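The structure appears below as structure tokens.
Yeah, one chain of the complex is gone here, protein chain that is, but the others are all in their spots.
In this document, chain identifiers A, B and C correspond to the written order of the chains, with residue numbering beginning at 1 in each.
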Amino acid sequence: MSDEFREIAAGLAAVAKGFYGRGWLLGTSGNLSAVVQREPLRMAMSPSGVDKGELKPEQLLSIDENARIVSAHEGKPSDESLLHIRIVKDRGAGAVLHTHSVWNTILSDQHAGEGGVTIQGYEMLKGLQGVRTHEHTEFLPIIENSQDMPALAELVGTTLSKHPVAHGFLLRRHGLYSWGQTLAEAKRHIEILEFLLETIGRAMHIQGRRSD
Amino acid sequence: MSDEFREIAAGLAAVAKGFYGRGWLLGTSGNLSAVVQREPLRMAMSPSGVDKGELKPEQLLSIDENARIVSAHEGKPSDESLLHIRIVKDRGAGAVLHTHSVWNTILSDQHAGEGGVTIQGYEMLKGLQGVRTHEHTEFLPIIENSQDMPALAELVGTTLSKHPVAHGFLLRRHGLYSWGQTLAEAKRHIEILEFLLETIGRAMHIQGRRSD
Amino acid sequence: MSDEFREIAAGLAAVAKGFYGRGWLLGTSGNLSAVVQREPLRMAMSPSGVDKGELKPEQLLSIDENARIVSAHEGKPSDESLLHIRIVKDRGAGAVLHTHSVWNTILSDQHAGEGGVTIQGYEMLKGLQGVRTHEHTEFLPIIENSQDMPALAELVGTTLSKHPVAHGFLLRRHGLYSWGQTLAEAKRHIEILEFLLETIGRAMHIQGRRSD
Partner (left out) sequence: MSDEFREIAAGLAAVAKGFYGRGWLLGTSGNLSAVVQREPLRMAMSPSGVDKGELKPEQLLSIDENARIVSAHEGKPSDESLLHIRIVKDRGAGAVLHTHSVWNTILSDQHAGEGGVTIQGYEMLKGLQGVRTHEHTEFLPIIENSQDMPALAELVGTTLSKHPVAHGFLLRRHGLYSWGQTLAEAKRHIEILEFLLETIGRAMHIQGRRSD
């Protein structure tokens, strides 16, 4: 394991611990990855079925562009590795994070009929890469959930090209994906989108109430 | 105290501390156990009335299949030990966890008329042992609360055989029980079920609102 | 400072830190005390206006039954010391804790018209000293808030004698008081009552919703 891999893995483990503490990765849910090398593609990927509050850097797996393990490591990469790889390729991302929060689960279902969640007018949006004003409109597409990972990866690819400026997407009743050039940027994006989804979810109660 | 007991006890204390932090074991509520040996049955059981945020491994008690203390330890095993023992026997569980969360308390009451909570269509369900798809339907039976522990243990036994694939059950206005082959699996099941109960509880507000 | 005082003060500081973490003592709100000696009365009392997340054992003040400082300490005991002393005298309490949580603030206002909050049928009630069954009915009286501390202490005394089995009371739009024979018991009572007030507050939304 190279020093670079070790450092990336330590970063992923630290993010995992923090997000687990916030309840965004309970029950071994969610997964995290970062690019180690582009050509040929090598990624550090969280293993399947591990407790994210206890994830150790040495548990991260090195995978190639087909989600095969290329390190001497034991373990099985996350089932959703194909989605991470697709995002890395289509968006040039350096890190991909996937969380299961109560609010992203609820919103991914409530807004499924509209095909996505529209977020606009919040200062927090400015923290998304390339956004310069709170007047920005972010559309988070919602993709129907599936257990067929190659098919889902294709659907993710189609969705990403249909929404070229989206900073993330939701899998229905499943969770949130976001990414960034760096792990720090991906972490920032997840925190911002989780914050905004919770804000919209909670505001929905009160707005409903006030318009009665 | 054997090394094996010590290790199991340390695992239970760590889970207790984490769950206490999340507010699932406040006020000395809840209890935790794990199997140390099957024949004759020896279990590590949390003592009655202790602060779960401060639980020390050496406070765990060794009990037999009648909930009698078999170690030289002081202390009184949890009143609900008979329920743990029943679950261990009927499900072959290696660990049993019982939490009191705000959301499990609310849902156990709201759905009492239906005899249980039906959870379906969530990706999180896949974290339950043996579940392969989010299309799974989990039915969490609700059992009327009682202070008659032998009678309640019987009722738990009846409920478990009536719902052979349930991964947990609720005691009405009391709390959640879940279990697993290992402590890690039991912890995962509790986290998943708590997450899903909170999701359903919060979604109920908004869904009601939107259908007005 | 005696070893006994030091130990009691360390216990109070630890509880303060934990409750601050849960958001029950924000903004220097709330206060904590414990009896060091009965005759003449000596109590360890939190000082006025300190950050409860940073409270050090050596900041605790030793006061007498008139809330006068009897140690060489600097500082000003909490304005509400007279309420603590009244509870210690009328209930024989060994420790008194007072929290400001979002849910106790809301419930203390919503139920003011009924003179208190009635809590019944929850297993959590069994953690209150002397309660043997979830069928117990706990009535938490609500006292109108005031800045006249001697008058408020009198009103607390009247309320305690009118409700001889209450384990706590609410000051309207202000906070919760509870107590115990020991600090551990007082901490347990606060955790239980905070849990139950949150449960009732959250259930109120859904119950309203379902009865539409």
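The definition used in the following text is that a contact is a pair of C-beta atoms (placed from the backbone, for glycine too) under 8 Å apart; a residue touches a chain by one contact, two chains touch by 3 or more.
Remember, it's a predicted structure, so these values are computed and weren't measured experimentally.
A.B. asks: May I ask you to name the displayed chains that the omitted chain touches in the full complex?
C.D. replies: A, C
A.B. asks: For a quick check of understanding: of C:R42, C:H84 or C:H174, which residue touches the chain that isn't displayed?
C.D. replies: In the full complex, the listed residue that touches the missing chain is C:H174.
A.B. asks: Out of C:T105, C:T159, C:S178 or C:T199, which touches the unshown chain?
C.D. replies: That would be C:T105, which touches the missing chain.
A.B. asks: By the contact criterion defined above, which parts of chain C meet the unshown chain? Give residue numbers in ascending order.
C.D. replies: 23, 26-29, 51, 53, 100, 102-103, 105-106, 109-110, 145, 147, 171, 173-175, 201, 204-205, 208-209, 212
A.B. asks: Residue by residue, what part of chain A touches the chain that was omitted?
C.D. replies: Interface residues of chain A facing the absent chain: 18, 22, 121-124, 127, 132-134, 184, 187-189, 191-192, 194-195, 198-199, 202-203, 205-207, 209-210, 212.
Note that only the chains that are shown with their structure count from here on.
A.B. asks: Determine the chain that sits nearest the middle of the structure, using the mean of its CA atoms as its centre.
C.D. replies: B
A.B. asks: Give me the rotation angle that lays the C-alpha atoms of chain B onto its copy chain C, rounded to the nearest 5 degrees.
C.D. replies: For the C-alpha superposition of chain B onto chain C, the angle is 90 degrees.
A.B. asks: With chain centres defined as C-alpha means, what is the inter-centre distance between chain B and chain C in Å?
C.D. replies: Going by mean C-alpha positions, chain B sits 30 Å from chain C.
A.B. asks: Centroid from C-alpha atoms only, then distance chain A to chain C, rounded to Å. What do you get?
C.D. replies: Computed from C-alpha means, the inter-chain centre distance equals 43 Å.
A.B. asks: Could you check chain C for residues that touch two or more other chains and list them?
C.D. replies: 205, in rising order.
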